[in-house]
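Below: the structure, in structure tokens.
For this depiction, one protein chain was excluded, whereas all remaining protein chains were kept in their positions.
Labels A and B are assigned to the chains in the order they are written; within every chain, residues are numbered from 1.
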Amino acid sequence: MEFPEDLKYTKEHEWVKVNGEIATIGITDYAQEQLGDIVYLELPAEGEAVEQGEPFGVVESVKAVSDLYAALSGTVLEINDPLVENPETLNEDCYEEGWLIKIKIGDPKELKNLMDCKSYQAHIKEETA
Amino acid sequence: MTTPGTTGLILEEPLLCEQSVKGRIGFSLPPSGVPESNLSNLPKSLLRQKSAELPEISEVDGVRHFVRLSQQNYCKDAGLYPLGSCTMKYNPKTTEAASKIPGFANSHPLSTTEGMQGNLKLIYELQEYLAEISGMDFVTCWPAAGSHGELTGMLMIRAFHESKGNPRKKVIIPDSAHGTNPASAAICQYEVITLPSNKEGILTADAVREVMDEEVAALMVTNPNTLGIFEENILEICEVVHKKGGLVYCDGANLNALLGIVRLGEAGVDVLHFNLHKTFSTPHGGGGPGAGPVGIKKKLEPFLPTPLIIKENGTFNLEWSRGQSIGRVKAYFGNFGMLVRAYTYIREFGPEGLRRISEMAVLNANYIRKNLEGTYHLPYSKPVLHECVFSDKLQKEHDIKTLDIAKRLMDYGFHPPTIYFPLIVPGALMIEPTESEPKASLDQFIEAMKTIAKECQDTPEIVKTAPHKTFRGRLDEVKAARELKLRWTT
Partner (left out) sequence: MRYIPHTPEEIQGMLKIIGLRSVAELFSSIPDSLLQEKPLKLPPALDEMTLLRHLEKVATENHTLPRSRSFLGGGVYRHYIPSAVGELVRRSEFLTPYTPYQPEISQGTLQVIFEFQTMVCELFGMEVSNASMYDGSTALAEACLMALRIGKNRKTILLPSSLHPEYTQVTHTILKSFKDNIVELPFSKEGGFETAALNDYLNDDLAACVIPYPNFFGVVEDVREVVQKVQQAGGLVIFCVTEPLSLGLFESPGALGADIVCGEGQSLGIPPSFGGPFVGLFAAREKHLRQMPGRICGMTSDNKGRRGFVLTLSTREQHIRREKATSNICTNQALCATQMTVYLSMLGKEGLKKLAQLNWQRAEYAKQKLASITGVTLSFPKATTFNEFVLKLPKSADSVLKDLRTKGFDGGIALDRWYHELENSLLVNVTELNEREDIDSFATALKEVLQS
């Protein structure tokens, strides 16, 4: 499993890539593997507000469903429309093509609540133990 | 000894729409025989412009179609069907004969009460039998299935609390419960508090005490639970809940273990639903219909759904509305045809026969458990009643999971057990043989399970790619969900 070093992570298995005041959010390799073949994705509309730790969408495989929790608070700038049409991309490439939403960061201070690659991997280990 | 699985000639059968030939019909229509009105008198805007594209076939085509399709099904009448928590027992043919009696089948629910005395009597007596069996004070027969019964029961619980000034906010549900429990509680707008079972697979009074407060409307418990284990702390748990003014709801899905053995009403349960299609053997019909009567204690009587059957001097009347009643839960009188079958079943067995059902159901489950112990991992060691739950832990070492074992069982001629439920057992195999199965068929099943376990070690590929002998191989569920085709279109 792959966990890029330049990303931040949440306990709910989402990743965040920060670029100035814009954050891109997706789900991790671990999350996509746990879900299995992803068949459906529900994302918020552009302009909607999301709140750190609160659900903003849904991802589904054949036999499992999982809420998507916002890694940071902010306003949705863009959603990955092609991904909604082809959610299987999440299984193939969850860090590049498979990004979910881009938001305008509401509160940069929240960044400190996120984990780096190392502590996220430790978190997975703990969860699976 | 051999297992019954083999290959047989099962015929391919296209959809009827693909066989449709213009001008064919499978129905014989009478002439109108009355002076005809002119269709053109009807406003054109009301007339159907595009016909419903129903297939055009002869009766012969239709009979072959459905016979061929039926032959693609495995069914209880063909053999062991050990779906845990579904109680797939034999469905006596007498109950079918009873439901066909024209006085029942042709009776109309909006007839006058004089025109339904027999039906009302049958339902009234069935209510009394179910009350006696469960130790509850009253029973309503209107819910159409188990989950409809849950909803009815929870609505009564909500009404009970409302009558005391506060509907309360929460419902406690163990993590081993059926998904219908939280879903039913949610329709009553209750927040669900999930309660973990302990290491032994049961609830403890302490665990309940910890989450129980005066905003909890009810605890929903299944007894015996979905591991097949009797919730031995039930008396104390009910006390804990009652002390805070809450009520105890019991999911009666597993009542087949307790007929004539335990009356759950005596354990402190306030509301209990029955699954007539499980315990009282109305046929499962490929997914339904069922019937889900609900038993209640006296304190909930004012909230019973309408209508109520009232017996006065040997005549049956209907009370259409009642002040605090939750109201009507279904049009007419429940799934009456199912009530007739369950009534027939109870009358044929009688009190000793009903007890025998539970004794033999529990004997069969324990026999399987004992024989497969060691071959398959038993996640909980407590004694069980009518069903037993194994896991795929031992087979995982050979990279084989529960799904593979289930599929391989088909090759040996059995319907697989319930799999991946209860959720608290990873890779669960939940086996409920029921009382209908003779020792010989259990022995065959045990042999098949043992053979599969051996295959997992020696020839894992054959298990991973199973089934091999069925009409269809593994179906692509991912494709079904991604490329949705939910109806035929040309």
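Some notes on this structure:
Everything that follows uses one rule, which is that contacts are C-beta pairs under 8 Å (C-beta built on N, C-alpha and C of every residue); 3 or more make two chains touch, one makes a residue touch a chain.
Values in this document were obtained by computation on a predicted structure and should not be read as measured data.
Only one of B:Ile357, B:Ile400 or B:Ala448 touches the absent chain when the whole complex is considered: B:Ile357. Take chain A: the residues that touch the chain left off the picture are 40, 42, 60-65.
In the analysis below, only the chains that are shown with their structure count from here on.
With centres taken as mean Cα positions, chain B sits 39 Å from chain A.
Interface residues of chain A facing chain B in the complex, by the touch rule stated above, are 37, 39-40, 62-63, 87-88. Interface residues of chain B, counted against chain A in their complex, comprise 420, 477-478, 481-482.
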